[in-house]
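All protein chains but one are shown in place.
Naming follows writing order (A, B and C), and every chain is counted from residue 1.
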């Protein structure tokens, strides 16, 4: 998962992008980068680590210009390399251009092979570089036509921002898998901004305008903004996991408040998997809203039974002596006073490998809980995501090879309850028509209300909206930048 | 505010201390330090910044030995200097010794002047160095007797750990102002540990044994542990603000669960300052438990109406363009979906200068709240703390010169309600006898139940338990280590 | 100017390359990089700064493999960017390949435009990337044939090393402008090494084998080494400035000892521009050997009248108060005791802008010298180098617009004497037949003795051996990596 940001027509484009990336930091902490256009050339800086570590004030000051795009990248399992940091910026026949990209292509490898056969060289391992090559070899003239031409070849999920010295382009894939929205600065510049999430707009002093439509391309330049739809229509398949886990709770995605959706999902979970208990506690922070919903619906007191540490860092010294649940304890610690002697429901967003859930259950039981019931605000995660979320392989997903009973046994909980897919989808859809959602501007911003068919839920159902004959082979990188 | 930690008799003393400091990080992020004793000498490392930045694995590996003490230091208003990092370690007539100290002496300046008149030199600006000099000039022979002798001269708050090559000493001042507790490793070492808070014991794999009593000194060496009470008895005056704000919610301090105390305080607040409202929201994270209590008592829904960023860093680029509430937005962002059109109660632990509260109220109102009521889980903070909490001067404390009405007007809230001192004290005291508190081991750990006279509440009442003729002059440091 | 290094068939390929780059550090301090081949993939690390700062032991340990190439890059005037660090490594149709390059192409811009027109994208500003593209689009099959094919299109100076997972290729351009030589490890590996200079062989424990011939390509793989000459024959034009300034004094370049050549040049200078004086002093360190030669020929005592600081660093605080000759004094300081009251000859290798020479002359005069005569071990530098030495533009070269008399006046010396081009060439050529040069293995290593027509001396004569219709336009970079 990644976050993208763009702004056009602002005297402090790099600073605003820096703040925008800061507000999207939850979408990626591995690397960060910004490109600005100063009218003559593109200026680039990127590096490994958090936004705050990659950019010093001096570094930011060098990024002159009135337009800018930025990117934060998620830490992937296998290792992280500076060469994969984005944006990617290149010189090509018609000048310079830069791209930042959230999502994953399903035919990147095939396109890469075709491009290599043509003589193209690849200096990164990103899908983005494939798109850049396709733009460079396009026979179209205008850069927006080149980008549209290039994206005509790719399949998969992308929310893309592209910058040249004259224009900022933002595109959301025809399935609208990853979010992307438009905003407007509230200061005198009234500059257009695009961002993975509207939750980033408060910090920069912008207002939310609307989500990008499936397959929509925005072209923003000195004359203003225009929107085109260069791709054939396909059914929408927006990632529903954004609501469950990934997005900020203060964001609206496609007209639905993430916070309200989570609460509603929590309520549905209480209805579907209610159980007699004394307290219900979240796994903070992503599970809090669902837990509040669960508590309300079930009439069980909500408590913060697990404390989250804000000081978790990168390299950590693990003692040689075995300490129970050490890894999880660095991040979470139980509050005995609300757990001892109680029947506890823990609400979490999902179970991936099961190892963390197991540690949390044991930790809560060690803290004196009489019963420990795990409630999951989504169905069993049994299929990998090929559209941009860094999930483990199927083999590692506990739900791909174990029944709920087996999972319950492994996790050592007294019971496990997963929300059914239909309940999850219904809970999210219902949210959009609630008064609170409408009142908060949610519903009105969506031109096209979401229905039960609007979502990608492949990680639970195995129904992949963008077809491929076989699971895309994970390219064995031949070149590693250490 | 600071945190101290100590362990004796463990093969990985430095690693355990590192983890202990990590778990006490909320008590101080300015600097961190560890001293170990390897049987022949003391080994020291300290530096500015978070525990994780001060200690590399290589650095930790150099800190050999079976005993260790550590310290984290809070960022003070005026500036931070490496020379003030603790522990302080010195050579003296009988070998080497190191000290780490949480609290503030009220007669440090006077003692310092007397020591200087005697010819002593001071290389830091800490109270700790005063204690070290007094230990060095003591005519007692055993180090524990020297420490007791030295502490006989000092007045004020201290929770102190001291390490020599043979012994670990832990002392809590006779008023028991700052917390300090004893634990025991659950591994084969069964090593004794001391820590500012028991919330640090889970991470290191230790169990809580008990709080130190007022004026108690623990002497831990190869033969085991013994406790003495070398000081005359004085009334207990434990800092009640630890429960309201400073301590971890998963800690018990002197037999009372911080989390439960906060909830109970929130309940009292609802009773004392109830108001018709649609939602009650905390200022995360310190206000969460009080808000849950408030919501329960008031029967108003609890919501996470403010999202806290986990990526706030040190140096930040502020855009030149004015962005409303910029400083607070880096840390907090409103969730419009639960605020728009609602009557909102915000629960916070305290108001210091009022500027942050004002920004939060405006932010919530900008998010569409119809009414914004601020409820404070403590009385008006009108007096500075001279016992170790870094409060601004009286002049800067808004409550020292403004009525609640004036504060309400400044903060632009619809109403402000402070909890009365008696209600606060009662809420905390009542907690210790609740079933949940007793069940979680709280009550039983306290040999000496707290009553209404057990607390220091000088920051609200101006009644300073450790007398001084006039407010202690803040020494104008003559020497600054930049 | 840059330095390249390569090794094939050594268990510690990265370590040896690291040491080789260290010994070539005088050829470039801006950036450094190493690529290794571990049989399956290429591993890359590069960064800004000195070899010692770019590579930590951990970083080096990651660079596994039995073959390696490396590069050090010279600090250019206009700014330095991480994206231009070498080697460049890419994935392409037939796997991965990496290139490191010393020299400058004269048709890079034209080739780049043709490649861009074809759809190629450029992520760096280096000539090397042009070569990589040409290799990638070659229709040849074997990598050595692809490289030869690609180099058939380029014009200019290059000493190139290329690494794939199977083969190390080293090529010297047909004019043999930049040096490149072959060596062999003296340890059990007997691995082949290539390096910009043989002065790097002592440190790594290798022996010099021979210089690469003009247009020669070495192909080194598991089966051994073979040499081919894939390009048409053109006259040799080796850079004579390598002898005067750039190369290490302990190197032999094309059969001539740099140290002996410099001494001989100094002797010629004494003959051509002898003057009555009391002492002759070098501008250390590059001028020392020429000064020894001058002193011997002139019968004037040699003294180290200028002391060079070894602690000159990157960013320096300049006081606001004017200090005479401040910039030069950071690097050089006069020894009054050998200058006061004396007639002094200063020997330097060249005059570029004249500002430094002016400061040195004034500094020596301030130290009490009665007369100050400047003797330059080369002709007036009046033309920029387009083959890899970072000279200023013609306009900035003082000799392009001023006579020697005018220069003497500007520099405030009592006299200035430049060595004539014919004397310089003769002095270098004569060196190869001296006993000392032959005895030290110099002459015998050269298959093809150099004669007066063997050199490029364009910076003095304006006779550019590789033709271009007009001075190559310095590409206005459109993309800057800050």
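The criterion applied here is as follows: a contact is a pair of C-beta atoms (placed from the backbone, for glycine too) under 8 Å apart; a residue touches a chain by one contact, two chains touch by 3 or more.
Small disclaimer: the values here were computed from a predicted structure and weren't measured.
By the touch rule given at the top, the unshown chain touches B, C in the complete complex.
Only one of C:74, C:158 or C:259 touches the absent chain when the whole complex is considered: C:259.
The hidden chain makes contact, of the residues C:142, C:227 or C:439, with C:439.
The residue touching the chain not shown here, chosen from B:59, B:107, B:355 or B:391, is B:59. Checked against the full complex, the candidates C:118, C:184, C:271 or C:329 give a single residue touching the omitted chain, namely C:329. In the full complex, the hidden chain is touched by chain C at residues 11-12, 15-16, 18-19, 22-23, 25-26, 29, 50-53, 55-57, 60, 187, 189, 199, 202-205, 248-250, 252, 257, 259-260, 285, 288-289, 292, 296, 301-304, 307-311, 313-317, 319-324, 326, 329-330, 333-341, 368, 436-437, 439-442. Interface residues of chain B facing the missing partner chain: 40-45, 59, 62-63, 83, 88-93, 95-96, 113, 116-123, 132-133, 136-138, 165, 476-482.
Everything below uses one rule, namely that only the chains that are shown with their structure count from here on.
Following the contact convention of this document, no chain is adjacent to both chain A and chain B. Both chain A and chain C derive from one sequence, and where they touch, over half of the residue numbers involved are common to the two copies. Overlaying chain B on chain C by C-alpha atoms takes a rotation of 180 degrees, rounded in steps of 5. Chain centres here are C-alpha means, and the one lying farthest from chain B is C. For the pair chain A and chain B, the distance between mean C-alpha positions equals 37 Å. Chain B and chain C, compared by their mean Cα positions, are separated by 61 Å.
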